[in-house]
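A single protein chain has been omitted; all remaining protein chains appear in their positions.
By written order: A, B and C. Residues from 1 in each chain.
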Amino acid sequence: MIKLFLSQTGEHLHTFTGHDNWVRSLSIHSNNKYLYSSSDDKTIRIWDLTFGKEKKKVDAHEHFIAVVKFNPKYGVIGSGGNDLTVKLWHLK
Amino acid sequence: MIKLFLSQTGEHLHTFTGHDNWVRSLSIHSNNKYLYSSSDDKTIRIWDLTFGKEKKKVDAHEHFIAVVKFNPKYGVIGSGGNDLTVKLWHLK
Amino acid sequence: MIKLFLSQTGEHLHTFTGHDNWVRSLSIHSNNKYLYSSSDDKTIRIWDLTFGKEKKKVDAHEHFIAVVKFNPKYGVIGSGGNDLTVKLWHLK
Partner (left out) sequence: MIKLFLSQTGEHLHTFTGHDNWVRSLSIHSNNKYLYSSSDDKTIRIWDLTFGKEKKKVDAHEHFIAVVKFNPKYGVIGSGGNDLTVKLWHLK
């Protein structure tokens, strides 16, 4: 099911492209299906590790996102940055 | 009890406003009830996830707070920044 | 034994002073006895939470320390910064 992880032929599994500015923060979902990233392009993106593509793009903040913290136990994400707000997300 | 998390109608659960400067660091309490944030406004804030509002504002440091680390097992928080001090907190 | 944590009278448990420059990174030991900090003063310091004072000061790197990561399972610390080296420590 988690196709990418079955590839043992090389060390590099996948390159996910899409962000339009620096990538600042990353988190890997505890069920190993999603990779979350935040960027100076003001978006949080969810990358599907099974299919190796972008699953969702969220216009999350009005300015740079300094930090994204994933709580694996509850499946929620907190984000904050220089738009002065803290946001809580349920991304799946 | 944790009302916000029962909302499955959208991905965005809540925006917490209050910080007067960049948000630098975040942590989600292990019992899923609080979100902690530190900011260049020199405060640590505790956000109540059940009621979706600020629970406490702590004037924590004399200058920017570079890092906040939450120890979920013991419920303590360490903070440090450019006022040269390391502080230990029991926030609840 | 962990005296500081028995104090429930206030939210602020302790301020640890000693670093001569910005505090960049923090970690709380899993047994709750020590707090580790790294700083632009090139040192890693271990703070004794039981007695509320500095336990050890390590002149760790030749320049700023960008990151300190504590592995609670094995009691080792990795550090790195802008002196281009990665160092491994057994601090106790």
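Convention: contacts are C-beta pairs under 8 Å (C-beta built on N, C-alpha and C of every residue); 3 or more make two chains touch, one makes a residue touch a chain.
A quick note: this is a predicted structure, and the numbers were derived from the prediction, not measured.
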{"item": "Contact set of the excluded chain (shown chains only)", "value": "A, C"}
{"item": "Missing-partner contacts on chain A, residue numbers", "value": "4-5, 7-8, 11-17, 19-28, 30, 32, 35, 37, 39, 45, 47, 49"}
{"item": "Missing-partner contacts on chain C, residue numbers", "value": "56, 58, 66-69, 71, 73-74, 76, 78-82, 84-92"}
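Throughout what follows, only the chains that are shown with their structure count from here on.
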{"item": "Chain A onto chain B, rotation angle from CA fit, given as a multiple of 5 degrees", "value": "90"}
{"item": "Whole-Å gap separating chain A and chain B, where each centre is the average of the chain's CA atoms", "value": "21"}
